[in-house]
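In what follows, a structure is listed as structure tokens, so that the remarks can point back to it.
A protein chain is absent from this complex, but the other protein chains hold their places.
Let's look at chain A:
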Amino acid sequence: MTAHAWTLAFAFLILGPLLGALLAGLDRILTARMQSRRGPPLLQPIYDVLKLFEKDTLVVTSLQTLYLWGFLLFMAISGFILFLGGDLLLSLFALAVSGILLCLAAYATNSPYSNIGSSRELMLMMAYEPMLLIVPLGFFLVTGSFRVSDIIAGEPWQVLELGGILIGFLFILTIKLRKSPFDLSSSHHGHQELVKGLTTDFSGSDLALVEIGHWYENVILLGWLYLFFAPLGVAWALPISLILFFGEVLVDNTHARLKWAPTLRLSWWVTGLFGVTNLVLLSLFA
């Protein structure tokens, strides 16, 4: 581990949420512009979270706060490993654990809305985890290593070899970012049928923890996307991954929500068609 890697990893811990908040703010402005509205200020997500800390926190069960801290902790660990240039698989597993802890937190509160939200979230995890697992495998077949630092040092044309996996990853990115048509676990807008699903029973600082976790998640997912283009150098990789990242906003605004069964079917089809095929081709010819 070089000093540079450690700086990057600690920078993620401290500046990660800030960057994630800016991404979320930009997302909200873009969404508003697509609906020909002006939209909120760029720093709105930060105002929201600071406000949540001013509010009272209604505690349904003291377990919820514990689970939420766990969610945040594992999210941070996942990102820390990623930005340290460590093992991509470890980062992936930490991400999965943090997702499960969020579901547990929602299950712990007894509201039927959060229960439905978390069972839908578990269903979504089943939809995206296979594809998410294929991504490190693909990197391994191309670069011969699971380490992020080796992947970054790979060949510039690795993204071409991983074309199918990139398409599959972009597909599940929509699920991970909880965008339409796959926002069924948290219903993007609070006034819809699920009244926010997962987070229905969280208020005040608990809800703020969830938001901060999502900021971390934004940065981690952007980091994963960046990995595909990383060998091209920052000047190319960063703009490309940002454009693809915000492409999700367009998808979000042009699609209605799907039910869980079509979601599962569709994502497994995409996983099989693009992810697995790409993997098989790689192992045959590489």
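The rule is simple: a residue touches a chain if its C-beta (ideal position, glycine included) is under 8 Å from a C-beta of that chain, and two chains touch if they have at least 3 such contacts; residues count from 1.
The rule is simple: contacts and distances are computed from a predicted model.
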item: Chain not displayed: protein name in its UniProt record ("Quinol oxidase subunit 1", "ABC transporter permease", "Secreted protein" or "Ech hydrogenase subunit C"); value: "Ech hydrogenase subunit C"
item: Per the touch definition above, residue among A:P40, A:G70 or A:P130 touching the missing chain; value: A:P40
item: Identified contact with the non-displayed chain, of A:T200, A:N218 or A:N278; value: A:T200
item: Residues belonging to chain A that touch the chain removed from view; value: 28, 32, 35-41, 44, 47-48, 50-51, 54-58, 189-192, 195-196, 199-204, 207
